[in-house]
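The other protein chains are all here in position, but one chain of the complex has been omitted.
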Amino acid sequence: MSEQEKTPKPDTGGTPAPGKGAEASAFPSGTIYDVFKEALPGVAFEPAQGASEVILHFPVSDLTKVCRAAKDDPRLDMKFLRFLTAVDYMDEGMDLVYQLWSYTRKHGVTLKTRIPADNLRAPTVTNVWRGADWHEREAAEMFGITFEGHPNLVPLLLPEDMTDHHPLRKDVPLAPIEEWQAERLESSAGVIEEVVEELQRRGRLATVDTEAPDAAEGEEA
Amino acid sequence: MAVEKPDRETATPPPAEQQAPPPREKTGLEREAERLVPVEVIPAKALYKQVLPGVLQVPADYILAMVRKYSMWPMTFGLACCGIEMIATYMSHHDLDRFGIVPWASPRQSDVMIVAGTVTKKMAPAVKLLYEQMPNPKWVISMGACATNGGPYTRYDRVLQGVDKIIPVDVYVPGCPPRPEALMDGFLALRNKIMEERSRIGA
Partner (left out) sequence: MTTLHQHELETIDVNVNMGPQHPSTHGVFRMVLTVDGEKIEDVTPHIGYMHRGAEKLSENMDYRQGLGYHDRTEYLAQFHAELCYVEAIEKLAGIQVPERSQYIRVILSELNRITSHLMFMGAFGVDSGIFGTTFTYAFREREAVQDLFEEITGDRLMYAYFRPGGVAWDVPENFVERVHDCLGHARQAIKDVDDLLTQNEMFIARTRNVGVISQEDAIDWGLTGPMLRATGFKWDLRKEEPYCIYDRFDFDVPVGEQGDCYDRYRVRLEEMRQSVRIVEQAVKEFPEGPILPEKMSRRLRVPAGEVYGRVEAPRGEYGVYIVSQGGEKPYRLKIRASCFSNLMALRDMTVGGYVADAVMVLGSTDIVLCEVDR
C-alpha cells in the first residue's frame, strides 16, 4: 500500500470532467489501475490517488460489469466489499462509492461512479456480493437512490413513517433545538454574559483570540 | 429565568414539521400505543383513608412511602452507551443492590424506569408502550444527556429531544454518560422525592 502513496495527487473529489485522458496517462504505473485496465479494456477508467487507495471513476452503465469482474477475475479477486455508500454533490449528482479488497492478492481499490441528480438510479450489486444488501438499503433511504434489482429495498434505519425526506442530502438542514430548550437558552444567555464579565473583571478568565493567525504556520491564514 | 416546567398531565408532543407531511399508515406499534389509555391517578379511596380521615392516613402514607423507596425495582431499559454505565452501577464495584434496587426485565413488575440512552423517534412508541405497561406507582429516571434533551445528537431530526416529551420524568441525571455515583445520587434523590410526595401518590 505504501508504494501507491509515492506521488499523491489532489483527489478529483469534485466533478470529474470528461476527457481527462491526458491526466490518466500521467498516472504512475504499477498500481491497481493497470490491473483494471487489463481486465476490463472496454471501460473508461479515470484514476486518481486518494490518501489511502487508488480511486477509479467510471460511468454508471458499466457498474455491473466492473463489479462482477472485480470479484470474479482472478487477477483482481476482490471478494470483500468493505462498504458502499454515496456522496451528495447536489446539482452535479451523487457519487456512489464502493470500497473493495482482495484477501488473496492483498490489494484494494475505491470505485466511484457518478449518477445524475435527476435520475438517482443504479443497478444493485447484491447479486455480486451479498454483503451489499444493507449498505444499499441505507444509501437508498439516506440519499433517495433506487437500486434496481435489490430484493428488499425498504427503509432500514429510519422509521417507516418518516421517509419523506432523505437526511444525508446536503439540502436537508440540521433540526432546530425545540421550543422549551430554546426559551431556556435565551433566558439564561443574559446570566452567562454577566458571569463572563465578572470573571474578566477579576482577571480570572483568559481569552483566546481565535481570529489571529496561528504562530506555527506561515502562509495559511 | 422564570420558565414554567412543563406539567405532567399536559405534556405536549413535539412541534409539527414545517410542511405538513402526507397522512401515512400507522405502524403496528403506534396503533398499540394509541389503544392503551393512560391510567389516571385517582385519589385513593383506600379504607384507611376513609376511616377517621387524616388520622390513619398520615402514618400509613409514611410507612408506605418508606417501603416503596427502600425497594425500587427498575426495569432494565439500557438503550445505548448509558446502558453500560447502568450495568456497571449494578455490578459489584458500585453495587446498587445494597439500596434495594434490583434490575427486573419485565415492565409489569417494576417500579422505576431508567431511560438510559438516546430515544429516537422510531423507538418512542415502544418507550410509551412500556411506560403504560408499568403499574402505578411508577417513576422515571432520565439518565444521561440524551434522555434529558437529546444530548450530543439533539440536532438530528430523527432523535427525540428528551424523553420528557413523551413520558413524565421525575429525576434527571446529567452526564454523558453519568458516573455510577451520579446515578446513585439520582436514586437517592428519587427516594427523597417519594418521601416528600407521599400523600399525593395515591393507594
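A few notes on this one:
Order of writing sets the chain letters: A and B. Residues in each chain are counted from 1.
Following the convention adopted for this analysis, contacts are C-beta pairs under 8 Å (C-beta built on N, C-alpha and C of every residue); 3 or more make two chains touch, one makes a residue touch a chain.
Computed from a predicted model, the values in this text were never measured in an experiment.
Among the residues A:P28, A:G144, A:P159 or A:P176, only A:P159 touches the chain that is left out of the figure.
Between the chain not shown and the residues B:G117, B:G162 or B:G186, the one that touches is B:G117. Only one of A:V43, A:V60, A:V97 or A:I177 touches the absent chain when the whole complex is considered: A:V97.
Those residues of chain A that touch the chain absent from the view are 1, 8, 10-11, 13-14, 50-53, 55, 79-83, 85, 87-88, 97, 99, 103, 106, 110, 129-131, 133-135, 155-159, 167-168, 174, 214, 216-217, 220.
Contacts to the hidden chain, counted on chain B, fall at residues 76-81, 83-85, 87-88, 91-93, 105, 107, 117-118, 120, 122-123, 126, 130, 152-153, 155-156, 158-159, 176-177, 179.
Here is the rule we use: only the chains that are shown with their structure count from here on.
Remark: chain A residues 158-162, 164, 167, 174-181, 183-184, 187-188, 191 touch chain B in the complex.
Of all residues in chain B, those touching chain A in their complex are 1-3, 6, 14-15, 21-22, 24-27, 30, 120-122, 149-150, 154-159, 161-162.
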